[in-house]
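Only a portion of the chains appears, each positioned as in the full assembly.
Which chain is which? They are A and B, in the order written, and residues in each are numbered from 1.
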Amino acid sequence: MFELAIKTEARVQSLDITPRIEQKIQEIGLKEGAVLIFSPHSTAAVTINENADPNVQKDLLEALERLVPRTPSYSHAEGNADAHIKTSLIGPSVLVPVEAGRLKLGPWQGVLFLEFDGPRARKLWVRPMLPWE
Amino acid sequence: MFELAIKTEARVQSLDITPRIEQKIQEIGLKEGAVLIFSPHSTAAVTINENADPNVQKDLLEALERLVPRTPSYSHAEGNADAHIKTSLIGPSVLVPVEAGRLKLGPWQGVLFLEFDGPRARKLWVRPMLPWE
């Protein structure tokens, strides 16, 4: 299992981490299987979506803000209840197939780290997994 | 890893793909483990839900439309920003246990492919994974 350090620059931000995962897979030499990309945080999530037009990520973050606004009164008193809720709506991890030593993604897909309570120093854990055969 | 071709017939549609996954598992002979069912698209998702009453899938698609309407103005200018957002809310994949050569699902569960920007020719990647013992 390896760890990636991530530095976010705003309260809410989407970062395309695909190249960094790709590089690690090549470094460790995983050829066939899958990688679990897991965020150990409760106010940041991981998803897969288009990484060609950056407006897709902007629309996604804005839609989450409309669905779970920061301002309504929540019971959790740290001012980041919305970030916790967004994290469970998106999820803390993705599992991506690996084939021939590369992440097997669709042509428009990238792996995105979604910060909901930054800016912060974050990390990701990446666990290569064995295929059946 | 194998691929399933999927043909959707409407902009928004839910397709029960459980029998097709089951058949493939039997063909390849996987007995114990899990299967990663992964959509390589950024405007379609995979989920697990009841497949007995088709109204459950209808309600799910309509609720997603209420949460993320197609019409509000988005930055992504291709008219399918809502489809991208729904995809991240649901997620691109599921991991399902396999036991005794069959998908291990609850009695009311089915694996559903959710189209959000069809009709289109789609595909799914299915990666069998090894259990611990």
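Criterion: a residue touches a chain if its C-beta (ideal position, glycine included) is under 8 Å from a C-beta of that chain, and two chains touch if they have at least 3 such contacts.
On a predicted model such as this, the values are computed, not experimentally measured, just so you know.
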### Task
Assuming 2 chains are placed, give the number of copies in the entire complex as this structure defines it.
3
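Keep in mind that, in the parts below, only the chains that are shown with their structure count from here on.
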### subunit B to subunit A touching residues, read off their complex
1, 30, 33, 36, 38-42, 67-68, 74-78, 81, 84-85, 87-89, 91-93, 95, 125, 127-130
### Message
Applying the document's contact rule, which stretches of subunit A touch subunit B when the two form their complex?
### Response
33-34, 47-50, 53, 55-56, 58-60, 62-63, 67, 89-91, 94-97, 99, 104-109, 129-133
